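All protein chains of the complex are present and in place, except for one that has been dropped.
Should a chain be cited, it is by its letter among A, B and C, assigned in written order, with residues numbered from 1 in that chain.
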Amino acid sequence: MARVTVWGEHRQERSDRPVAAIYPDGIHAAIAAGLRGAGHDVRTATLEEPEHGLSEAVLAATDVLTWWGHVAHNEVDDAVVDRVQARVLDGMGLIVLHSGHHSRIFRRLMGTTANLHWREAGERERLWVVDRSHPIAEGLGESFVLDHEEMYGEPFDVPPPDELVLISWFQGGEVFRSGCTWRRGRGRIFYFRPGHETHPTYFHPMVRRVIANAASWAAGPRGAALDLANPAPAEPLAEG
Amino acid sequence: MARVTVWGEHRQERSDRPVAAIYPDGIHAAIAAGLRGAGHDVRTATLEEPEHGLSEAVLAATDVLTWWGHVAHNEVDDAVVDRVQARVLDGMGLIVLHSGHHSRIFRRLMGTTANLHWREAGERERLWVVDRSHPIAEGLGESFVLDHEEMYGEPFDVPPPDELVLISWFQGGEVFRSGCTWRRGRGRIFYFRPGHETHPTYFHPMVRRVIANAASWAAGPRGAALDLANPAPAEPLAEG
Amino acid sequence: MARVTVWGEHRQERSDRPVAAIYPDGIHAAIAAGLRGAGHDVRTATLEEPEHGLSEAVLAATDVLTWWGHVAHNEVDDAVVDRVQARVLDGMGLIVLHSGHHSRIFRRLMGTTANLHWREAGERERLWVVDRSHPIAEGLGESFVLDHEEMYGEPFDVPPPDELVLISWFQGGEVFRSGCTWRRGRGRIFYFRPGHETHPTYFHPMVRRVIANAASWAAGPRGAALDLANPAPAEPLAEG
Partner (left out) sequence: MARVTVWGEHRQERSDRPVAAIYPDGIHAAIAAGLRGAGHDVRTATLEEPEHGLSEAVLAATDVLTWWGHVAHNEVDDAVVDRVQARVLDGMGLIVLHSGHHSRIFRRLMGTTANLHWREAGERERLWVVDRSHPIAEGLGESFVLDHEEMYGEPFDVPPPDELVLISWFQGGEVFRSGCTWRRGRGRIFYFRPGHETHPTYFHPMVRRVIANAASWAAGPRGAALDLANPAPAEPLAEG
């Protein structure tokens, strides 16, 4: 089981009545409940806490960080973005959710705009597993359906994922690479598309399953930390 | 411009009236016409020719081979499959089209079943470009539409593509990795999904554009042929 | 812990005195001992057993199969190669060791010749971790050294690995992609280079660590088995 910190912007859940109706305790609380139900050891952190709840001590005790933000990406401090990036490169897992694609930390780690097409029409989304060998695909079957979601459409301006696990079909005619992994330094990153604030997506059992699987995957074993010392030659340099 | 050999099974076009009505000269003739229109130097070959039209001499003079087969995969000789595989590993490009996913040469090169889901309902297909950096994507815009096609759905049992260029959306709810590349030896392989024999798909300008782009891409420069001699040490082996 | 079947050709260990001196119980026994020491549940199987020890029942009870062969690749029955391939595509892990690169099962799954350069000079090999995020890299540090090994040199005629974990340096001037993963169907494959029969490589603690890590990685969770039924449309096909 992983030690997961669930980060939430926690803004629209307080300011926007329809969102509050679905997520009265915040989106982060729903995500945290799903992860706890899968046996993970979970804490939460939000934008308005000091250091956004992401102190050095919290990150040091975090195996996997999940990130949901939407309207306040620009309010996240540089220092915290730097700190999270460093911690990912040193081995912390990172799960970026839905509108978190435009978060500063995700763009920083991707090196691209992370732009995409979108449409708020509450349409049907079908998510298809395209990598059956992947740990994140466990228990999902061939596909699952979300009856009402925001549409995200290609092109998604991210680096080609190291692994593509899920592709979404949308009722209006679009597709999207909805479950993608990237490796950065010692860290493993997963982007998972669903989760618009006006739909109860984070209560859906398959969505919860994907996030819990991803936390287990991202928290798994890895290699050594970076040693910055430069080496003396291990082999003789005399001319052969 | 590439020297392209267009291979066609040329069976249903002679036995099946609706197919003959669309492709009176064979599916290979339509594919060849598209490639010639893009400036490639094209010849054709079919199953019933000696050695299926794929002699050593023909393959030696071929930069890129395109493959369309459907009902007679098992009639392709072992010796020809061996020869095409060897030629791909030595640097010939290979473009596998539609039902060619179950051809012996494609399964041989993939190492998997190449199984997939399918449905003949003449439904709408939208093909989305997901790698805008790729030469095969040139001139396609963001997406294009085929009004009536057979559906191919995930899971598609192939190795994860080295590059994923196109994803299809189908009206009935499925998605498919429709434009995929793999590198094998010195050769470059492209799989392109559309092209059911009961639809005039190979006359569609965007389909022709994809195949012509893929031929240019697959015919491009590459590294050295395999040298099977084993080397003496270039550096001294005395203990350091 | 994984249920691992360690397959050994077990030929040179009986016919060749220097090999027998190092591996009196067979190379497979040394590999099995290393895996047991890491806590895996291990059985062995060898070429001369009925069905090479790889019956349907054995494979069904195997999470990960390791493969070491050298001089008798051509004695492995077609039916067993077919069976192992099918089981890998259905989710069994496969770890191919050293000269197993030319085994029929590995070439079948790769679709290439798996050729490489080699030299038997007992030279020094240094293995460097190039993917610190990978579970197989756990506990290896930055690099480790084998004082005497056969050289394998690039080009290695395999598909580009999905993940490249280790690169070898050889004293005589060559490099080699020594730790490579590929995904095929539901199965995960790892190739690990070291292990010439005239050196006690499979007693080396780092070599054992790599193989044990790879077994854990290959045995991990995965997605659903292939469902071959073709679907009815889940969405309406009427014209929009």
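In the analysis below, a residue touches a chain if its C-beta (ideal position, glycine included) is under 8 Å from a C-beta of that chain, and two chains touch if they have at least 3 such contacts.
Everything quoted here is computed from the prediction, not taken from an experiment.
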Among B:Ala21, B:Val71 or B:Ala234, residue touching the chain not depicted:
B:Ala234
Based on the whole complex, identify which of C:Glu13, C:Asp63, C:Asp131 or C:Glu149 touches the chain you can't see.
C:Asp131
Quick one: say which of B:Gly8, B:Gly26, B:Gly53 or B:Gly187 touches the chain that got left out.
B:Gly187
Across the whole complex, list the residues on subunit B that are touched by the chain not included here.
91, 124, 126, 129, 131-135, 137-138, 140-142, 145, 162-163, 171, 183-188, 213, 216, 220-227, 234-235
Could you list which residues of subunit A touch the chain missing from the display?
85, 89, 108-113, 115, 117-119, 121, 123, 151, 153, 155, 157, 159-160, 162, 171-174, 182-185, 226, 228, 230-235, 237, 240
Considering the whole complex rather than only what is displayed, give the residues of subunit C touching the chain that is not shown.
126, 128-132, 142-143, 153-156, 160, 163-164, 167-170, 173-175, 177, 235-236, 240
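One rule holds for everything that comes next: only the chains that are shown with their structure count from here on.
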Can we say the copies subunit A and subunit B touch using the same residue numbers, with more than half in common, or are the two sides different?
same
Averaging each chain's C-alpha atoms to get its centre, pick out the one most distant from subunit A.
B
Counting only Cα atoms for the centres, state how far subunit A is from subunit C in Å.
32
Among all residues of subunit C, which ones touch two or more of the remaining chains?
124, 162, 171, 183-185, 226, 234-235
